[in-house]
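Only a single protein chain was left out; the remaining protein chains are all shown in position.
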Amino acid sequence: MIESTELLRQLSQASGVTGYEDEVRQLVQEAWEPLADEIRTDALGNLIAVKRGQGDGPRPTIMLAAHMDEIGLMVSAIDGNFVRFTTVGGVDLRTIVGQEVTVHGTDPLPGIVASRPPHILTAQERSQVIPLEKLFIDVGLPEETLQQRVHVGDLITMRREMISLAGEFVAGKAIDDRAGVVSLTVCLDMLQGMRHTWDVYAVATTQEEIGLRGATVSAYGLAPDISIAVDVGFGKQQGVSDSKIIDMDAGPAIAMGPNVHPKMHERLVATGKQYELKYQTEVIAGRSGTDGWAMQVSREGIPTAVLSIPLRYMHTTVETICTRDIERTGRLMALFIAGLDEAFLGEMGIEKGAGA
Amino acid sequence: MKELIRQLVEAYGPSGHEGQIRALIEEQVAPHVDDVRTDAMGNLIALKRGRPEAGGGGKSVMVAAHMDEIGLVVTYIDEKGFLRFAPTGGVSPMTLVGSRVRFANGASGVIGWEKWMRPEGATSRPDLSELYIDVGATSRDDAPVGVGDAAGFVRPFEDLGQRLIAKSMDNRISCAVAMQALFDLGDSPNDLYFCFTAQEEVGTRGAVTASYGIDPDLGLAVDVTLVGDTPKARPMAVSLGEGPAIKIMDSGMLAHPGVVRWMMETADALGIPYQREVLQGGSTDARSIQLSRAGVPSGCLSIPCRYVHTPSEMVDYGDVQQAVSLLVELLGQEIAL
Partner (left out) sequence: MILETLSNARGVSGNEAAVRDLILEAVREQIDEHQVDALGNLICLKKARAEGDGQPLRVMVAAHMDEIGLIVTGINSDGSLSFDKVGGIDDRVMLSKQVLVGDNAVPGVIGYAPIHLISPSERLKAPDMSKAVIDIGAANKGAAEGLVNIGDYVTFHATYQQLDNERLRTAKGKAFDDRAGCAVLVELLQSDYPVDLYAAFTAQEEVGLRGAQVAAYRINPDVAIALEGTICDDLPKEKDDDSSPVTQLGQGPAITFMDRSFIADRRLVDLLIRMAQQHDIPYQFKQAVSGGTDAGAMHLAREGVPSVAVAVPSRYIHAPVSLLSLNDFDHTVQLVRAALSALQGGLPS
């Protein structure tokens, strides 16, 4: 058995801003190597693990995707003793003031997102969100040294250790979607002891946060028969309407809606029922915002499912999750895969590749 | 090179209507390449094949410079012969009032604003719906153009010596850079696809199909980028005259780190000054190339440009020449990322 909480801690604390996922990829590769028959990295940095099914080929294929990139910041200019920056992905500017960061210059430099004391601000200034143009990072170095050690284009990551809360909840940065990567790992681990006839591509994707870019190209490259995207979903929390959320510690949410093939949804729900796994369902009316949105329309189209692991405070450095939900997600996928047979594609009534 | 630039920037070619500019480019590049074709989207694709004797390990490289320009397209002609229009690409109404435009058939017009010289016009900005093109017609029937016809802006090329001003520096200056690099290049180990792409300004569309067709090992866009060196500009660490920029990120993509490193190391080795570009707002053909098929490592060589998407865009001639030198060196060598 893999130690999934420990793996999540390592992944959460590693740096992997969109487009620069190397450090995370290295860790994922180490975790996946013993679990896969083959492992490779593609042109956009997606990490692809192949676990072959039993029996003679050609075997049908399933792609599982969870993204390993995280939102972050990038140096846009040096201004005197301070660093100006821009966002990579959907960073809420309200959450970063006063945050400790690491500026990845010639060497990693600790820094602080600067804030001005409330005493000297007007009431109006205090009521407004500070715009990007007025935010600076202070690494405590004089201009001359700063110019040598930090350059435009250097990455900035949040400094945050993952902590354990009560009830097997943990909180940290980049749980979105490193938790999904851990669930893929749980799935691969479980499959070691199970018989499955389909080939499994587990993909830790890149560049999800700026437009599902890694999943777009990896799905094209792999051309799987079916696919599942695992991402985090909005967990129940204060201040968010009940109709927009899923429950914490209640298992993965199996999505339905245009992004999901009805047979995929049906089979996942049936798997959950059969093995008495905790799961829930959620409705996504259109764009799911997950890698599944890109995979579904790859090439001639791929029947896709979307699993959401409930998570509170998304896109902050205190993303909170229940580790049991991660385990449940991995287990659901493994059991789903073990139950796949030749007939499943036929059930969906899809003829692959014909017509053109 | 200035004469080449003049010809390109003064040519007509709004997005989707690139026929004239394509013909102009094709005529000049054809003698320097092994093959030239136009695809279904109207991209001009010129291939200069790699020569094995120029070194082993050749890659196929797509160099994309878009040839379309922002413009206007007629949506409606009213009874009195005034033309209403929609923009092709990011046209700001601020730049339009009093501007001259020209259609593919040579018809010219001026842009009027309903609120010009009216009290509310003194305190508000024009909205596209309030603007119209006057082509000198007196009725719907004697208008020299029809619904669906496109207009480009008209401005002469101005040579200030070191600085150059023209309409459509975005992105004809990059077409000029790519063409000059092609003219200057000797044998290369790489298969070089010089793509003069269509419809970039309406969503980097031409590059989508061109890159699918070419299926390159590496993609390199050449395009203009914004600068932070004008009065009260949005802070940005790129200036005119400090060398071409090497893109690290823009709002549509993150350049492949290996491509960025290769470009910077090549510039360092040549002693060409360059600027590191982090652009907030805007993107280039590289974002489409990067996502083609199973993914293509991609980057962008940028020409710093002031007043982008106005009819008077300014670049620095030194930046332009250095961009050519850098591009020649990048494409002429064996590439290892």
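Per-chain numbering from 1; labels A and B assigned in written order.
In this text, a contact is a pair of C-beta atoms (placed from the backbone, for glycine too) under 8 Å apart; a residue touches a chain by one contact, two chains touch by 3 or more.
Bear in mind the structure is a predicted one, so any value in this text is a computation, not a measurement.
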| item | value |
| --- | --- |
| Which residue of B:H32, B:R51 or B:R84 touches the chain not shown here | B:R84 |
| Touching the absent chain when the full complex is considered, from A:E6, A:D92, A:E133 or A:E300 | A:E300 |
| From B:G213, B:P244 or B:G299, residue that would touch the chain that is not displayed | B:G213 |
| Residues belonging to chain A that touch the chain removed from view | 241-243, 256-261, 281, 283, 285-287, 296-303, 348-351, 353-356 |
| Those residues of chain B which, in the complete complex, touch the missing chain | 15-16, 39-41, 43, 73, 75-76, 78-80, 84, 86, 88, 129, 147-148, 199, 202, 205, 208-210, 212-213 |
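Keep in mind that, in the parts below, only the chains that are shown with their structure count from here on.
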| item | value |
| --- | --- |
| Distance from the mean Cα position of chain B to that of chain A, given in whole angstrom | 35 |
| Touch list for chain A against partner chain B, complex | 18-20, 42-44, 46, 74-79, 84, 86, 88, 132-133, 151-153, 207, 210-211, 213, 216-218, 220-221 |
| Residues of chain B that touch chain A when the two form their complex | 228, 234-237, 248-249, 252-257, 260, 275-278, 280, 290-297 |
